[in-house]
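Of the protein chains in this complex, one is absent; all others appear in place.
On to subunit A.
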Amino acid sequence: MTGPYDRAIVPPDRPSDPRGTGAVLKGRERAVQVPASFDYRRATSVAEALELLRRYGEEARVVAGGHSLLPMMKLRLAGPELLVDINDLHELDHIEQAGDELRIGALTRHRTLLESPLVGRCFPIVHDAEKVIADPPVRNRGTIGGSLCQADPSEDLSAVCGALHARVVIRGEGGERVVPMADFHQGPYETAVGVGEMLVQVRIPVLPGAGSAYEKVERKSGDWAVAAAGVALTLREGRIADAGVGLAAVGAGALNLDAVQELLNGREPSEALYEEAGRLASAHCSPVTDGRGSAEYKRHLAGELTRRALRRSVARARTAQGTTGEA
């Protein structure tokens, strides 16, 4: 190792405090948060990225926005030998309607999602969530693919994509496979993406007369959720259909709450139904006590936020059916 960080904070061939600030230097040990050494390659094509991922196997990670991965590398929670930078793969940065689904490239940034009228019209839940995901500078860098691949049970877009019954496209040497969101996360920080593969697209069904909403409680602007709930549904002859309910920050495995979805499908919207759905959601999650709140409080939130998201989803679905789309 020969890098400056292995010896001192400042390279030894440089004066130790060029501006005389004394803030960092003077031989004082300061816990500089710098990742361990790794190799870096900027991919110029998806094929090249896949080839690198195949060659380095488990030791390679894809980096796009880097706002989840780099902090983990600083904390030594991740230590890849190779970072494959996909920021130049503009083909993965797209939002397009194809038949009855919206296709979103993995490299699409949070900001692009938030500023897309098409996304807002089809899936108001995405705009609800994007407004409260981190903050504007982070949203300028972070991507939908990175968010989903992080597989953090507290991450918002995963719950959103779960509620929307999204499917993700994983590309590898042998071609592409399409995986439902419910099967994509295989546990905290584990996804269905295998060695030599990468997520390239998210596909979300566009349903007529749909309504959706995301409700999040956070400690401060831009923070991770204390708890959050996403709901998507359609109304057919006054009854709920295609219900999707996904929770964030209340334990893994809550991206699709089957029990709540089954309860809702075929039923007429009512406060009593929302009450029952909230109770079920609250029962079917596994929050833990931490600095953001007690397990009991989070369980309460899971129920209440599910009720609120249901109310707004139904209202939006009615508006969508009454007019031609705007919620």
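Assume a contact is a pair of C-beta atoms (placed from the backbone, for glycine too) under 8 Å apart; a residue touches a chain by one contact, two chains touch by 3 or more; residues count from 1.
We take it that contacts and distances are computed from a predicted model.
J.: Name the chain not shown, per its UniProt record: "Cytochrome C oxidase assembly protein", "Trehalose transport system permease protein SugA", "Carbon monoxide dehydrogenase" or "Iron-binding zinc finger CDGSH type"?
T.: Result for the unshown chain: "Carbon monoxide dehydrogenase".
J.: Consider the whole complex, including the chain that is not shown, and state which of A:92, A:134 or A:280 touches that chain.
T.: A:134
J.: I'm checking contacts with the chain that's been left out. Which of A:59, A:85 or A:101 qualifies?
T.: The one listed residue touching the chain not shown is A:85.
J.: Applying the definition given at the start, please give the residues of subunit A touching the unseen chain.
T.: Residues touching the hidden chain, for subunit A, are 3-5, 10-11, 14, 18-19, 21, 24, 32-40, 42, 63, 66-67, 70-71, 73-74, 83, 85, 87, 111, 134-138, 140-141, 221-222.
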